[in-house]
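After the C-alpha cells below, expect a handful of questions from me.
With one protein chain withheld, the remaining protein chains of the complex are depicted in position.
The first chain written gets the first letter, and so on, giving A, B and C; residue counts start at 1 in each chain.
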Amino acid sequence: MEKLKTKKTEVKVSDVYDIQGSFQSLPDRVKVEMLEKMYQIRHFEAETEQFIIKGQIHGTCHLYVGEEATAVGAIYALAKNDYITSTHRGHGHCIAKGADLNRMMTELLGKATGYCKGKGGSMHIADVTTGNLGANGIVGGSIDIATGAALTCKIKENGKIVACFFGDGAANRGNFHGALNMASIWDLPVIYICENNQYGMSMPVKESFNIARISERKHAYNMVGITIDGNDIVQVYNTIRHFADHCRSGKGPVLVECLTYRWKGHSKSDAQVYRTKEEVKTWIEKDPIVRYRNVLLKEGLISEKDDREIEAGVIEQLKQANKFAEESPFPDLSQVEEDVYA
Amino acid sequence: MEKLKTKKTEVKVSDVYDIQGSFQSLPDRVKVEMLEKMYQIRHFEAETEQFIIKGQIHGTCHLYVGEEATAVGAIYALAKNDYITSTHRGHGHCIAKGADLNRMMTELLGKATGYCKGKGGSMHIADVTTGNLGANGIVGGSIDIATGAALTCKIKENGKIVACFFGDGAANRGNFHGALNMASIWDLPVIYICENNQYGMSMPVKESFNIARISERKHAYNMVGITIDGNDIVQVYNTIRHFADHCRSGKGPVLVECLTYRWKGHSKSDAQVYRTKEEVKTWIEKDPIVRYRNVLLKEGLISEKDDREIEAGVIEQLKQANKFAEESPFPDLSQVEEDVYA
Amino acid sequence: MDRKREITYLEAIREAMQQMMRINPDVYLIGEDVAEYGGAFGVSVGMLEEFGKKRIINSPISEDALVGVATGSAITGMRPIVEIMFSDFITIAMDEIANQAAKIRYMFGGKATVPMVLRTAGGGGTGAAGQHSQSLEALVAHIPGLKVVMPSCPYDAKGLLIASIEDNNPVIFIEHKLLYKNKKYIEHVPEEKYSIPLGKGEIKRQGSHVSVVATSFMVKKAIEVAEILKEEKGIECEVIDPRTLRPLDIDLIIDSVKKTGRLVCVEEACGFGGFMGEVAAQVAEKGFDWLDAPIVRISGKNCPVPYSLVLENDMIPGHDRIKEGILSIFEKA
Partner (left out) sequence: MDRKREITYLEAIREAMQQMMRINPDVYLIGEDVAEYGGAFGVSVGMLEEFGKKRIINSPISEDALVGVATGSAITGMRPIVEIMFSDFITIAMDEIANQAAKIRYMFGGKATVPMVLRTAGGGGTGAAGQHSQSLEALVAHIPGLKVVMPSCPYDAKGLLIASIEDNNPVIFIEHKLLYKNKKYIEHVPEEKYSIPLGKGEIKRQGSHVSVVATSFMVKKAIEVAEILKEEKGIECEVIDPRTLRPLDIDLIIDSVKKTGRLVCVEEACGFGGFMGEVAAQVAEKGFDWLDAPIVRISGKNCPVPYSLVLENDMIPGHDRIKEGILSIFEKA
C-alpha cells in the first residue's frame, strides 16, 4: 500500500504563532466585544444557576463557566455565516455566535418565546438561520452533523466552513471516528474543536484515554491537528483563524484540542467526588476572563473602569433577559404536537 | 495534560524479525500441518463455490481464497485455547482454528448437523467451546465482542488472549474506535488483526482511508502496531507469536495490519468493475500457498510428491465433507423457534 | 412515450432517483458501494456515469456517521438519499435516525427541516440469515418525526420515492429484496415523474368478506392467497396496502373493516411487538363496533431469521400460513 496523500498531520506550532498578527489586526472594538461576550457567558451561567437553585429551571443544565475563551476565541475567528455545532454544554457557543440572551433565557425557563418555543431547552438551542446548528443532548451527537454541514459547504461551494465543538468524552464516541474519517477522505472544510476540560462527567481524561493529547488522534485520519491552551483566547483565536483559512482554501479538516476546565459540577446533581477542591482552585486561578482582561488592560484598550462598566452592562443585559424570560408566557398546550413534521 | 503512559506505539520491525526463530523452532509436523490447513481453506472455498453455482448454497458466501496465510499464520501462533473472533469472510479462520470440515460444509448447506444446526450459515459459524467466538455478518461486529472476551481473560486471569480478525472496511466502524480505546486504557490481551485485502466490497482502501497504513491508527490509542505482509505465513506467524507473548504478559493490546488480497469477487453477485484483471493477476502471482510450499520445499521438509499428496489428501477430506453434507438431513421444522432463549 | 412499458421494482426506484436528481441539484445519493458497484442490489447501476462522483458518493462502512452526515447536510440545504445496504444495519445508525434526524425539527421549535430519504433493503427469503434478513420497520415507525414507507410494487415504488424525496421530513424507505428484480411482478410504470402522497394507502384487491392489511412483499402473497380463497372457498378478501406505515391511513382500513367486519394483518416482521400490533390496536379501538371476529395477525415467527431455507420458509409467512390465518377467522367468528 502506497502512501496515499501528502502527510498532513504535522503542524508546526510556528504555523499558528506566526500569525499572532491575526488577533493583533482585529479592530479594537472587536477585541473589547470579545471580552464582553466572555462576561455574557459567565453571567448568563450565573443567572442560570440561580434559576436552577430557585427551581425555575427544572431540567438539567451544563454550565460553561471557566471555558469562555474557547467558545469566544474560536467563534470570533470564523466568518459571520460560517456554521457551528454545539454540545450539551452549549450556552457559551450560542452566546459567542451572537444569540439573543432574552430568547436563550426564555428557552431555559421553558417559555413560548424561547429559541425552541420551549420545546428544546438548554440542550437543544439552535438558530439555523444564523449558522448555529444547535446544541445536542447526545454526547458527540453533533460531530457527524457538523461533518454533513461541511459536505454541504463543499458540494455547494458556498465558501462557508464549519466549527464543530465537542468534549473530551465525545472523542471516544464511534461517530467521532466515522465522521473524522469521512471529513479526511473527502477534504471537508470543518474544524473539530475538542474542548478538553479534563473530565467527561466524572471520568478523568487520563482514565478514558491512553494518549497524552487527544489531538494525537489526527494520525488516525492523516489530519492536521494541534493542542492549544483553551484558556488563552488570543491563542484560540489565532489558531482557529489560521485553520479557518486552511479549511476555506480546501485543504481539508483539522483537529484542534483546547485545554480548559469546567469550574462547576457536571450538572446540578454532581457532588464532585472525583476531583479535589485544590485542583478546581488551580484552574480558577487560570481564569480566562481575568487573563484576557489583563491583555486588554496592558494593551491600553480598556481601563479598569471600562472593564467594570462592560461587566455592569452585561449584568444589566441579563437583568433584562431574566425579566423578559420571567414575564414570557408558557407555551400553549395546543403546541405540543406541532412541529413534529414539516 | 501530561504524557499518560510510556509511549507504546513504536515497534521496531526488528522486534518481530529478531524472533524468526519462533517459526523455525516449530516441529516439522506443525509446519507441514500449516500447509495442509492452507490447502484445506483453498479447497473448501473451491467446493463452496461449486455449491453456490449449483444452487445448493442459497445465501451469500464470502470466500477467503488468497488470504490463507493470514488466518493460518496467526492462529497457529496462538495457544490452542485462546479465543478468536472472525468475520463475514470467516471460513479461513474457522478452518485454521481446527473446525471440522464436515460440520462446516453441512452448515453451509443449511443442514441439521452443521455447526449452527443450519440456523447460522456461512456468516455465523462458531464453536465457542474451542475458542472460536464466531463469524459475524455485521462488518466489524466482532471487534467489541473480542474486546469483551479479552476483558474476561483479564478479569479471570485465565492466561488466554484473543485474536480479533476484521477487514480494512471494518476499521472505519464506530465500534472499532470505542473498542480499541477500551482495550488500550484497560490493557486488555487482544491482538487486532486487520486483514487489509485492499477493498471493502468495491471501495478501495485508498478511497476509504487517507492514511498510508491502517496500523497508523495505533496512534489514536497509544497502542503497539505494525503492518506486515499477510501473504507471508512465516512473517504472520512470527509477528503474532511475538505479540501473543506481549499480550499474555499483560503489556496490552496490539494492532497488526496484514496486507493481502481477495482473489474472488466480494460475493457471488460481484461483477468486479472496481478493479482490473491485471491487478488480480499480480496478486495471484503472490499466491501465499505457493510461497509457503516453496519455503518447505527449500527447507527440505517436504518433497514435490509430499506436497501433491497433502493436497490430494485435502481434496479427499473435502469429498467426504461434501458427501456428509449432502447426505445430512435438513433441520426439522420444530426447530425454528428453538434456541432463541437459553 | 411507451404507455405499456413494464419495469421492475428496482428500475422504478432507480428512475425515481434519476428523475429527481435531474430536476434538483440538491439531491444526491450516498451509501456503501453505490458508485461503481451500483449498490449491493444494483439499484444505482449507471447513476455514477450520469451524475458523477460528486453526487453519487461511496461511503466508508460507518452507518452511524453516514446517517449523521446526511442529516447535517439536510439541515443545511441538501436533500440526501442515503442507502443503507441492509435494513438490519439501521441499528447502527439508530441514534442518528431516532435521536437526531427525527427530532431536530421539534427540538428546535420547528426551525429546521431534515429533507432526507433513507433507502434500505429489508426482508428475508434470501438465505442470508439473522443479520441480513430482518424486517425492522417497527423500530422506526414508533419514532415521531419519521415517515416510514414500504412499497409493494414498481408503480408505488416510483411514486412513493419521488414523494419521499420531495418531502421535507426524514423518510425511511424500506424496499424488499425479493421484489427488486422480480419479473413476476413487473408492471406498467409511467415514464413521467409522478408522486403518490405519503399517508395514503390503497386497496389492492376489492373484497367484501375480510379485510387483509399487508405490507411490502406480503401484499403480493396476500393477493395471491386471496385468489386461491376465492377459487376454493368463494371468500372475497379485500387486500389493503397502507404503503406508508407512518403516517398510517387508518381511515382506509377502518372503512374496509366497516364493510367486512373482519381484519387479518399480514407482515413479514417478527410478530411480537411488530407494526401490525399498531394496526390491530387502532382497529380494536376505533373499529371495534364493526368487528365480527377476533383480529388475526400473521407474522414472522418470534425468532431471528434462520439460515436454512427450510427453516426460513417456515419462519416467514408463506401462502399456506396466510391462507390458514384468513380461514381461521371464519371459523372463529
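Quick note on the criterion: contacts are C-beta pairs under 8 Å (C-beta built on N, C-alpha and C of every residue); 3 or more make two chains touch, one makes a residue touch a chain.
Here the structure is a predicted model, which means the values were calculated and not measured.
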Report summary line: Full-assembly contacts of the left-out chain, visible side only, are chains A, B, C
**Report entry** Which of B:I155, B:I284 or B:A312 contacts the chain that the document leaves out
**Finding:** B:I155
Requested in this report: Could you tell me which of B:G92, B:G141 or B:G169 touches the chain that is not displayed?
Outcome: B:G141
**Report entry** Contact residue for the chain not shown (choose from C:G31, C:P60, C:P80 or C:G145)
**Finding:** C:G145
Query raised in the report: Which positions on chain C touch the chain that was left off?
Result: 64, 88-89, 91-92, 94-95, 97-99, 102-103, 106-107, 129-131, 138-139, 141-145, 246, 248, 269-270, 272-278, 280-281, 283-286, 288-289, 291, 293-297, 302-304, 306-307, 332
Query - Absent chain, residues of chain B that touch it - result: 83, 85, 114-120, 124, 126-129, 133-134, 136-138, 141, 143-153, 155-156, 174-175, 177-179, 181-182, 185, 338-342
**Report entry** Residues of chain A (touch criterion as defined above) contacting the omitted chain
**Finding:** 57-60, 107, 110-111, 116, 118-121, 123-124, 136-141, 169-170, 172-174, 200-203, 207-209, 269-271, 273-274, 330-331, 333, 335-337, 339-340
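The rule we apply is simple: only the chains that are shown with their structure count from here on.
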Query raised in the report: Most remote chain relative to chain C, going by C-alpha centroids?
Result: A
Report task. For chain A and chain B, let me know how many angstrom lie between their CA-based centres, rounded off. Result -> 44
Query raised in the report: Where the centres are mean C-alpha positions, what is the separation of chain A from chain C, in Å?
Result: 41
Query raised in the report: CA centre of chain B versus CA centre of chain C: separation in Å?
Result: 37
Report task. Mind pulling the residue numbers of chain C that touch at least two other chains? Result -> 60, 62, 64-65
Query - Sequence positions of chain B contacting 2 or more other chains - result: 172-174, 207-209
